[in-house]
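Yeah, one chain of the complex is gone here, protein chain that is, but the others are all in their spots.
Read from first to last, the chains carry the letters A and B; within each, the first residue is number 1.
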């Protein structure tokens, strides 16, 4: 296709779709679009559908150059591209140029620290090694969600529709994990939820977006949701709901919550009373962390959890006996405040009696699941003691032997599922699918390991 | 918001949405709405969308007071609330005031007896205890679907938007399980399927509603459906189907069945021939019960299955060898009649040859799955005999030891799945997901337990 044809096609697209804003594309972005409507047409089309394409900021709509050329010196992936200095990886500070509050909140979100919280925790590194064999595939497993570290590694030549061109070599790219370490040394990524390049709020508010990382047995929030009445109502009725209104009206825009409703969005009553403010610190309304660790515990006070040490020196927010390590965790007052924010969302649809009873039941189930996990942990402790498996006391990985894998399943999969299923009312998932039945089976298996094994190979 | 503002907003809502029926809200219900449009706005909005809001019954539309104030003396959860005597928990007899046939049919449904059928069966109590540890979390597991027993336990004070008020303390609440024991001593609940407060027939007819309790490995009907051609067509095309017509026309309103089509709804041909009458006794078209027990068997004749005893004195509809206990089960004639009702639904879309071949194949697969389960049961029998595990002969739980858990998986998960997958043509689920592969593995494991263990700790 020659330049003239492209120009005509861009003109037609512009006049047909962008309408009034057609003249508002900055010269720099117009140049990008000139080629990319041919090189990567869907990206351009997606952007055309975005709010960015209709939002005038500083005389021009927010388009390619407005994001990909911010602060070129800070971005180590900046390269010369047809006369422009552009960077591939748009980072939260880039988005924060126009969305400073969201960027701030997200920086306090555990998710923005997901890379370091995993990779700078010696216990989790043991888990990674025991699960992936070594750590060779972690960009295709753990770091897919936690985020990779993106490292520019020079420049390479590549054939394109416009002839041979130069591009940066980016180790760890592509990746849209929530805690990505970007070439400007910032943490996080907005695109796991606000998918490029239409950044649709409708998509972000639908549960499928969260499900990309919250579906596996280690954090089955989405699966529990699909077994709940809320999830049933979403699946049955969402086609008539309105997902685009920034202030989301309970009972009018939607009749049952998605993940975003309870954890993120600004929710209001039909009369305009605000039930909850928007937050991008996802644990703002959560008194406890229910998954990802051995026991439930008050949420960490700092999003960088790699700093946590329990009394035994392990990087865990509880002792192996379940006691929370208070100094690293939010206070009971803060927990109370967060619970009350969550109850505020519930009150759009439920009476106070139902809400209070629900949270009282959740508290009991969580306590009980912690108790069952403590039984399992007591058994693995004895298994370590008897030397049937190595364990942390010998400096050995606590995750790589048969009995240790059973114990890992008990808390990482089953205890976790029981708590989430109570919190989100999806009991069909926790009874037999990956919860009570399996936890009781795991405890029984640990008992048998202990009973049947003579003292083990690790014994001295 | 002051009283005047509320009144205005109620008036506007009323005139805008309820149209002609606006004046038809009973004075008692109008009082409820006056406050609840502020206290729980979504409930009011949901009700506005319901058929109830447009249905005149005895001069007024069916609204809050019409349901929540029926027979106050019978409901032990009745309390004084702003001058009215209302009860929280609406029961099937309440719904039966206007829907007597549905209430009658549902009372003959196994589901309305789900609480007692579980809790008054000594074997199932063993299963509950072995699965949940004790029975502490059963409201967050088994009883979530089976229904809880709701017990009024006095009155408590609670802060509301209208100041401090008194409410009943209800043990076991909230719960929408199908066999709930209500404070008026009635059994069951209409709301697991007819979700409060819009009671939408569209929601009830979509498979997600049934999936809330029929998704786990113990009864994976929904998972099997999603692997079937029927489920594929639902997922691919339901957006253009019509779910609201009380008489549901095959080939016009829908082109593949949902759960409701085959098991509940009144289905007709485009020419108006009725293919099946509506029923709320869900096994009306089912000759066999395929899941939930060790072997398939003719459906129980009485919805209260806690009365069943086999020749060995166990509360089971078959012997441990698989023989059905005929005296408690429907007759072959009744089975034939039910099968023929089901075939009537199929005939909307399928020729007689296809229908007959399908059910012949189902019969063979069910018989074969029972045979495989019998192999597993024979092995656990020998394991009990040798004293490797305790078992019912010693008065011990048959569900709590390692080998017993393998056996439980064999029938409760795998045999069950094979039968459902044949019935609903979702073989991809039963081959490797939770069926044949796992059943053959389970039988092999039981064999190894038997071969490798010396006589056991239970031996005398």
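One rule holds for everything that comes next: a contact is a pair of C-beta atoms (placed from the backbone, for glycine too) under 8 Å apart; a residue touches a chain by one contact, two chains touch by 3 or more.
Small disclaimer: the values here were computed from a predicted structure and weren't measured.
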item: Selected residue (touches chain absent from view) among B:129, B:368 or B:386; value: B:368
item: Touch with the omitted chain, as defined above, among B:247, B:357 or B:455; value: B:357
item: Of B:80, B:101, B:134 or B:252, the one touching the omitted chain in the full complex; value: B:252
item: Omitted-chain contact residue, chosen from B:318, B:347, B:397 or B:416; value: B:347
item: For chain B, residues in touch with the removed chain; value: 226-229, 231-233, 235-237, 239, 250-252, 255, 269-271, 273, 347-354, 356-358, 361, 364-365, 368-369, 372, 418, 421-422, 425, 427-433, 435-437, 440-441, 444-445, 448
item: Hidden partner chain, residues of chain A it touches; value: 1, 9, 13, 37-46, 88, 130-133, 136-137, 139-142, 144-145, 158-160, 167, 170, 173-174, 176, 195, 198, 200, 202-203, 206, 208-209, 211-218, 239, 400-402, 405, 412-413
